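Sharing a structure below in structure tokens format, with a few things to ask.
A protein chain is absent from this complex, but the other protein chains hold their places.
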Amino acid sequence: MSGKAQRMPESVSKVETSFKELVDLEVRTATDTAVKNLTSDKAKDMYKNMEDIRNFEENAKRYFAAGEIPGFVHLYAGEEAIATGVCAHLTDEDYITSTHRGHGHCVAKGGDLKGMMAEIFGKATGLGKGKGGSMHIADIDKGILGANGMVGGGFGIATGAAIRNKYKKSDRVVVCFFGDGAANEGVFHECLNMASIWKLPIVFVNENNFFAEATPQWYSSASNTIAERAVAYNMPGVRVNGKDVAGVYETAGEAIERARKGEGPTLIECVTYRNHGHFEGDEQTYKADFGEEKEWADVDPLNVFREYAIENGLVTEEELDKLREESIKDVEEAVKFAQESPEPEPEALYEDVFAD
Amino acid sequence: MSGKAQRMPESVSKVETSFKELVDLEVRTATDTAVKNLTSDKAKDMYKNMEDIRNFEENAKRYFAAGEIPGFVHLYAGEEAIATGVCAHLTDEDYITSTHRGHGHCVAKGGDLKGMMAEIFGKATGLGKGKGGSMHIADIDKGILGANGMVGGGFGIATGAAIRNKYKKSDRVVVCFFGDGAANEGVFHECLNMASIWKLPIVFVNENNFFAEATPQWYSSASNTIAERAVAYNMPGVRVNGKDVAGVYETAGEAIERARKGEGPTLIECVTYRNHGHFEGDEQTYKADFGEEKEWADVDPLNVFREYAIENGLVTEEELDKLREESIKDVEEAVKFAQESPEPEPEALYEDVFAD
Amino acid sequence: MSKEKLFMQAINEALDQAMEKDEDVILLGEDIAGGANVKHLEEKNEDSWGGTMGITRGLMPKYGRERVIDTPISEMGYMGAAVGMAVTGLRPVPELMFNDFIGFALDSILGQGSKMRYMFGGKATVPMTVRTMHGAGASAAAQHSGSYYGMLGSIPGVKVVVPATPYDAKGLMLSAIEDNNLVMFFEDKTLYGTKGDVPDEYYTIPIGEAAIKRGGEDLTIVTIGKMLFVGLEVAEILEKDNVSVEVIDLRTVAPWDQETVIESVKKTGRLIVIDEANPHNNTATDIASVVSDRAFDYLDGPIKCVCAPNTPVPFAANLEKLYIPNADKVLREAAEIIDDLKA
Partner (left out) sequence: MSKEKLFMQAINEALDQAMEKDEDVILLGEDIAGGANVKHLEEKNEDSWGGTMGITRGLMPKYGRERVIDTPISEMGYMGAAVGMAVTGLRPVPELMFNDFIGFALDSILGQGSKMRYMFGGKATVPMTVRTMHGAGASAAAQHSGSYYGMLGSIPGVKVVVPATPYDAKGLMLSAIEDNNLVMFFEDKTLYGTKGDVPDEYYTIPIGEAAIKRGGEDLTIVTIGKMLFVGLEVAEILEKDNVSVEVIDLRTVAPWDQETVIESVKKTGRLIVIDEANPHNNTATDIASVVSDRAFDYLDGPIKCVCAPNTPVPFAANLEKLYIPNADKVLREAAEIIDDLKA
């Protein structure tokens, strides 16, 4: 054996880094060209969708307070632009995995409002027959692989769905939504690594709302941003303003396009904030109700888009108002449906454990 | 609520990256000044230590083949410079966590050769009374928190020991050894993140020997290097030639110094290769016995250091030869001790489950 | 002095007193203080949540963030860190928020903490107490309502405690923290708001000792955790039929108190075990198996285990109510074995 320590394979001793190309730490908002990709119909759909989410959540809040909805309820209000902007690119064939804060993703991915509302009321007509509840809303036929009560529970499932898509040579993509807190679970690391080595058709959409329960992201994450973690997985990482649906739509569109074309995964960090507590009942003493944080909290993604859409001539104010009315009505009907639906039959307790 | 999407807290919208400062992808070898930090005594100690490891391993190989050592045996031969160069900075007060390939770490950290050999022979005089075996050698009093049969099993334990040191305001450090394969376990991510946010006195020493069992690092890791993953944890990452003990000694010394001073963790990737199979019995068809890989395989860290030490006037060839003889004798005695030691008594089966 | 206190207060008080007594006792977990690095809280030295259910509230302000450590959502890592802290001389008390998250942390317990001492030939000591929350009844659905003490109790090297009353909660917590082993401490989320007399001073209750909560001659009912109250309810009902029931609160499920249970069965000849866990391979079956071996000759009828069904926990409130063992179900089983007594 020789003593020439300096003789290493070139592949080992010479490694290039492309950090600068991989990660863009600037927070993007919609570019000037974004509007060109937005038809008026798309704009209306997205606005209606954001309204649906908002109204769904405000009603969930109300009926939780009234004691009609039991359990843990984590509201998505304030973050609508993310689910909406991302899912606007998806069809029923594409898959998403969601989180404990999942109502928004499920609405945006086409989840039936009635079935969803009935589910969180615990009724037999719910998407899960009332057996899952708020944290377990799913609709496999719509590509909704489930809200998930386990923080980080979606990473593996999303990765598997992407393996399926790649194996089937389909151009379906998978979107994995997850929070800033979830980014500290080990399974985040495992799945981003696998998605990258296998070039899977998947987009990891991080919703950085600054908090995991009562713990700020700036405490729990060693990295300043979630996006820069993409370096470790040799995948592109970008940051986008999560209150700007046009910006999310544009950024997500690029990543989804890449995924569909077989060019591999992307990590998108959407900077956002939640309007309410971690769950209903949270006093939120960890939030600053002054200064920069408060200013950011006060930015309403629905208003942002109203202004943007009107300014850019995509929709008129009247149209937007009408969509809002419609949405309010749709959600009210969903509530009525849920309230009037029956409880599950006792036998349901024992059913659906095993498939035949 | 306003519609000014662009109003984000500065802390969010403006994030600096310091990738270039954090990570050094060049594979370091000992610098010109390294030799100044090496006394002649230190050089002898390190050489003796590498010989001890090598001889320990070659004997383990021999007696495994002879059927005297049962179970799984993962040999460290070829990687001696890492354990030796790192542990040369540590005292019994400092802690290490080791791996399934742990003999080298344990020898370098002061593990008794006789107690270790007896342990892998499964004898009552072993460090673990013969109840642990090769993958579970430990000596808490020497700061050896255990070899570990679970890939990634050391991360948490090392992190906890570092929390202890910090809490006790002691200047003890912790070194967590782990393989390239282990870097894909989720718990790697969790612990590097925690070590960084808490600025723990810990050094993560990666032994990149190209393979995890039969799987190459260039397949299983999305990142080209392990070191660059440090970016995700906002900690320094460096690469060093793992066959050059002087280089490892120098690089580890800086990181350990940082840790002792309370400046936080470092990730060191030591590029190396294992002389033998993953475990004894492995046919190693995945190794290339030609080209660059073979050349690198043939570099012997012991010879590298012999040349270096002689060239730099640290030790004479005669002294080195004498140390080699000594080592051979020491290990032979350890084997003899192990062979002549009794099996554990039957009652030992039931003991040591619970402490009083 | 003894005062009426909430179950959650009893636990908080135990933690407080353990921390007061021994500076090596350190809590860690997700949001057990809350609000780490939030400036306005830091300035006032305030915690935010003090745990999801507020159980550890006030301990951070008193002992500081070095001893009440908020962790990232990294269960395997911080549970492993607790093992590392324990083996290097501290007495960590990590919290696994819901016992259902065990799948994220199990190796740190099963692979590391529980086996270390044995593998190292007795030369390592792992004094740690894992606090975790279990139980159905809060509409928390399938991933936040399970009862996995039986699963953990199957692991050699792990002790498992499931208190039912505030008094036991405090005394057992202090014992657990004093214990030089890995103890899993299960807190039923639906018991936090229950009340009972709890001495102000520091006291311990031995791990491994059951408590006879009601003496009786005809039938032994062994209960785990809040099933105690189902057992007591059944006892009251059966008393009216002149069936005298002995109710034993197991308190520790690993190791469980074989002597007390067997003595009781030798007297009564009949045994029902109520366990909220899913029905297979649980503590109830363990008890049945030991009793059907060691006290076989004393048995006057089959041993009955009343457990949750073999299903995940359903969300809908009406189904969840059916899921949890209740007096009706116990009485139905009891009917089979006390027939002769009533006649």
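Letters A, B and C mark the chains in the order given here, with residues in each chain numbered from 1 onward.
Convention: a contact is a pair of C-beta atoms (placed from the backbone, for glycine too) under 8 Å apart; a residue touches a chain by one contact, two chains touch by 3 or more.
Predicted, not measured: the structure shown is a model, and the values here were computed from it.
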Legend entry - Which displayed chains the unshown chain touches: A, B, C
Legend entry - Omitted-chain contact residue, chosen from C:Thr71, C:Thr165 or C:Asn282: C:Asn282
Inset, instruction - Quick one: say which of A:Val23, A:Leu113 or A:Leu145 touches the chain that got left out. - result: A:Leu145
Inset, instruction - With the full complex in mind, choose from C:Ala14, C:Val68, C:Leu90 or C:Ala141 the residue touching the hidden chain. - result: C:Ala141
Inset, instruction - For the chain that's not shown, point to the residue among B:Lys61, B:His89 or B:Lys131 touching it. - result: B:Lys131
Legend entry - Residues of chain C in contact with the chain not shown: 76, 100-111, 114-115, 118-119, 141-143, 150-151, 153-157, 254, 277-278, 280-286, 288-294, 296-297, 299, 301-305, 309-312, 314-315
Inset, instruction - Determine and list the chain B residues touching the chain excluded from the picture. - result: 70-72, 122-124, 128, 130-136, 148-153, 181-182, 184-186, 212-216, 218-221, 285-286, 288, 343-344, 346, 348-350, 353
Legend entry - Chain not shown, touching residues in chain A: 95, 97, 126-132, 136, 138-141, 145-146, 148-150, 153, 155-165, 167, 186-187, 189-191, 193-194, 197, 351-356
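In the analysis below, only the chains that are shown with their structure count from here on.
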Legend entry - Centroid-based (C-alpha) most distant chain relative to chain C: B
Legend entry - Interface with the most contact pairs, given as the two chains involved: A-B
Inset, instruction - Determine the centre-to-centre distance between chain A and chain C, using the mean Cα coordinates as centres, and give it in whole Å. - result: 36
Inset, instruction - Find the geometric centre of each of chain A and chain B from their Cα atoms only, then give the gap between the two centres in Å, rounded to an integer. - result: 40
Inset, instruction - For chain A, jot down the residues that touch at least 2 other chains. - result: 184-186, 218-221
Inset, instruction - Hunt down the residues of chain C that sit against at least two other chains at once, touch-wise. - result: 71-72, 74, 76-77
